[in-house]
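For reference, the structure I am asking about is given below.
Heads up, this is only part of the complex; the chains shown haven't been moved.
Chain lettering (A and B) follows the sequence in which the chains are written, and residue indices restart at 1 in each chain.
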Amino acid sequence: MYSVSVRDHMMVAHSFKGEVFGPAQRLHGATMIVDVEFRRPGLDPDGIVVDIGRATEVLRAILAGMNFRNLDDDPAFKGHNTTTEFLARVVFDRVVAAIGKNDLGAGARGIESLRVTLHESHLASAAFEGKVGD
Amino acid sequence: MYSVSVRDHMMVAHSFKGEVFGPAQRLHGATMIVDVEFRRPGLDPDGIVVDIGRATEVLRAILAGMNFRNLDDDPAFKGHNTTTEFLARVVFDRVVAAIGKNDLGAGARGIESLRVTLHESHLASAAFEGKVGD
């Protein structure tokens, strides 16, 4: 299995509901450093997994929808805690949608699975991985 | 599959038996930077994989049992080389035991598998991964 991984980041505010979160129930924020790993069993005729330039643009566009925002105000997340693991899934779903809309090029249809990792600090991260077709 | 990873470290002395280890047969030491990745297929009702505060405390308690010690003196490791890969398994087993004792909360019973990685330097690391129920 081949894979290619690209990195970008976003800076968001949010708060959590639930005693388990302790002081993180207060409005606070995080820098999320985001790695998206694209996986496929073989390379395309150019010898690549994905057009890394387009992958980078697609990731930037996805993060731009959340970057420099208070996620508590985003209707898409209403009723959810925007935990790091939850946001990993959000980015995963949006990259899958971008592949479906051909935003990464026709070749990217060969992508079999993705792993999206969000690093919230030098000590903690969360990830979501799954098949593209699921 | 969702996952959450937390990091801590320990500073240990030890020596190895066997020609394959060359100069590492002498008493020496290492900083082991430890990442524990918790994996489960879905999130709990709070939107998390595991209570990251409790996971951090559990990891700290496990490492405290080895931190600032000469592992050659630990009866639990008698007859074993405490290599980085061996220690990854030790930490794995102890985290699994902590889940079993509910130290990470009832929700953590949803954890399906773990990956424990020990970085012994900027050049080398070892890991053990497996199912929690194995």
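Here, contacts are C-beta pairs under 8 Å (C-beta built on N, C-alpha and C of every residue); 3 or more make two chains touch, one makes a residue touch a chain.
The structure presented is a predicted model; accordingly, all values stated were derived computationally and were not measured.
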item	value
Total identical subunits in the assembly as filed, 2 in place	6
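Basically, only the chains that are shown with their structure count from here on.
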item	value
Equivalent-chain rotation between chain B and chain A, CA atoms, steps of 5 degrees	120
Mean-CA-position distance for chain B and chain A (Å)	27
Footprint of chain B on chain A - complex, ascending	16, 18, 20-22, 80-86, 88-89, 122-130
Residue ranges of chain B touching chain A (in the complex, touch as defined)	1-8, 43, 46-49, 51-53, 56, 105
